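Shown here: the complex without one of its protein chains, the others still in place.
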Amino acid sequence: MNPANYLYLAALLFTVGAAGVLLRRNAIVVFMCVELMLNATNLAFVTFARMHGNYDGQVIAFFTMVVAAAEVVVGLSIIIAIFRSRRTASVDDANLMKW
Amino acid sequence: MTQTLVSAASGALLATGEGGPGLHSVPATGVFDATWLVIALPLLGAAVLLLGGRRTNRFGHWLGTLLAVGSFFVGLALFSAMLDASDADRSVNQHLWDWVSVGSFQAEVGLHLDQLSMVFVLLITGVGSLIHIYSIGYMEHDENRRRFFAYLNLFLASMLLLVLANNYLLLYVGWEGVGLASYLLIGFWQHKPSAATAAKKAFLMNRVGDLGLAVAIFLMFTTFGTFSFDQVLSGNAQASGGTFTGIDLMLLLAACGKSAQFPLQAWLGDAMEGPTPVSALIHAATMVTAGVYLITRSAELFNASPDAQLVVTIVGAITVLFGAIVGCAKDDIKKALAASTMSQIGYMILAAGLGPIGYAFAIMHLVTHGFFKAGLFLGAGSVMHGMNDEVDMRRYGGLRKYMPITFVTFGLGYLAIIGFPLLSGYFSKDKIIEAAFAKGGTSGYVLGSVTLVAAGLTAYYMTRVMLMTFFGRERWKEAPVGAPADWHEPHPHESPKSMTLPMIVLAFGSVFAGGLFVLHDSFVNWLTPVTGFSEGDSPFSEYAVTGMAVAMVALGALVAYVQYARREVPAVAPQGSFITVAARKDLYQDAVNEGLVMRPGQYLTRMLVWLDLRGIDGFVGGLAAFIGGTSSRVRKVQTGFARSYALSMFGGTALVVAATLMARMA
Partner (left out) sequence: MSMSADGVAGGVVLAEQLTRTSTGEAVQFWILAAVALLGALGTVFMKKAVHSALCLASTMVCLALFYMAQGAVFLGIVQIVVYTGAVMMLFLFVLMLVGVSSVDSLKETLRGQRVAAVAVGLGFGILLVAGIANASLGSFAGYSGGTSPSGAPAPSGTEGELIAQNRNVEGLAHIIFTRYIWAFEITSALLITAALGAMVLAHRERLTPRKTQRELSEARVRENINLAPLPAPGVYARHNAVDIPALLPDGSISELSVNQTLRARGQVRDVSREPVHRVAELEESGEVWMEQRGDVPTARHEGEEGGEPTEGGAPDGEPDGAADQDPDEAGTPHGDSVAAGAGSKESRS
């Protein structure tokens, strides 16, 4: 099979993750869908590394993981902080910045 | 610098032997150095009396009169100096200072004194001084007398500046100045709404004329590059015939405005709201003659365009008849005299439009008219003074017994104006009629006939005035219809000496001035170096014209006699024919002005206001409302839900990817 199929898979995963961000209301599930999108891009990077025959893509994927980890840490603590004060984990409940 | 140019130009012209038409002057020397005093004295008076305020109330009238008389004496000195000088040296130019000096735009303040301006200076200061003296008595009981004299002095200064200016721009300053003084004096009794409105009307109609003068000056500058008399009127100015016609028509417009000629004549009747000395000075002798001065001074320009001259004569002819017809039906003595003024100036304009044939006679009639019209107005003022300020002639009657001096002076003025043989008006008016016929061709016949008819009408309405005022039944003894309960009959009495003395002096002028002018053709010879003179080609002899004129005069006087002396003068104005009704309404001049000018102007402003309110304000307001409405709708996009924002971001990303793909694939 064409090794470019990994790219198609990455595209599909990314799309599913993006749709999940739009459809789910639970903040943590939204976050998980974001993680899914990041993983899809990682897969694409690794495939491109293979395509070019060097390790640059892998390094980028590595750094993406680092950043995603940091992001998860901060994001989840934000969710906990919101939950503590508002007793809700729904993204729709934080809608005060509106017209 | 201007002086050297002037002297060089005049020297060159003299060297080539070109005298006559064309203005060329020598620099001022000796007595002529005092020319500026003529203007400065009344100007000083105006400044002191206006700036000094109430503190000058006690001596204000004396100061004003003194300065006016002083100005007259300076004028006399200049006149005697001019008599001593030769023809060529009589044209004097005094440079005072450089006014504007910007590149090619050079304007100076300077005075030009020649035979023509000398005539005007003497007329203005002489008649002006007499009227100052008259006003001391006439305005005795008015608490604003000092202000009155300030304005009179201001008028004198402006009028003198007008006739002494040596370039058109400075003439414009004087032109505006007399317009201002006229406005201030007509509306002198500010508390009277009718007076304030009349002042406004006069000023506005004058303004239309001023526009003409301004445009003429613009054209002059564009064509000749200068406004100085020396260059524009030197006879060497080169331009196309059309340009000359344009300038001349604009100057004519200016003259119509200032001299109350058709079509700008409607303000003169209403200007009688001012005190009678004002009517005498400004609206009889001097300001309204400024138009004639302008045309005569610009003789070179008018001579270059026969078409313009034709228009001038037509305007004069129309006004002559207009004023005469209106004057026949006026019961207000001052308004009747005003209509008469309009008509007489029509004569002058007509004569000025005839070219070198008529310039001198126009000025001659101007001077004699100054005498007898001022005298008539002062006499009317005297009558009003004695009759408790009553102006309606139907309330007069048989006053000759009670006011003999007034009667005599008024009568002499009356005889002069109708052209009674050997009085001044006879000489000046008949010359004009002759000149009109001397134009030749169809226009000559037409103009001559018009002037003859007008002479007859003049005799008619002036006889009417005379009979209604001084003869007949004493109608003022009966109470008028609708009189209040405390009405008592007036006690007509003669006016004090301060008022009668000027009237007597003017009566002398009315009688003798004409004869003096015609003696040895002194007046015409005096003016010829400035205006030029030609005999023209009259189909009738001098005697034939005189005979026709006298016949018309007699006819008019007879008809008036039959109507007003033989029959009772009704105390209430009768219905009259449709001509009478029309004449009473000034031949519907106000209606015409309103319909042609005022209404369209009002509609225009109303439409512009509507446009501004609805269109521009609507547009701006609509734009604001549109933006407000749009934003209040668009802001609903900010729902506060992070998911909808995420959706729009996602949609945007999809669009960007699509665009990139299309760019790549293309």
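Every chain is named by a letter (A and B) in the order it is written, and numbering of its residues begins at 1.
Just so it is clear, a contact is a pair of C-beta atoms (placed from the backbone, for glycine too) under 8 Å apart; a residue touches a chain by one contact, two chains touch by 3 or more.
Worth saying up front: this structure is predicted, and the values here are computed from it rather than measured.
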Determine and list the chain A residues touching the chain excluded from the picture.
1-9, 11-20, 22-26, 28-29, 31-33, 35-36, 39, 42-43, 46-47, 49-56, 58-59, 61-63, 65-74, 76-81, 83-84, 89-90, 92
In chain B, positions touching the absent partner
639, 641, 643-644, 647, 650-651, 653-654, 657-658, 660-661, 664-665
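Everything that follows uses one rule, which is that only the chains that are shown with their structure count from here on.
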What is the distance in Å between the mean C-alpha positions of chain A and chain B?
94
For the complex, which residues does chain B have touching chain A?
635-643, 646-647, 650
Under the definition above, what is the set of chain A residues touching chain B in their complex?
18, 21-22, 25, 91-92, 94-99
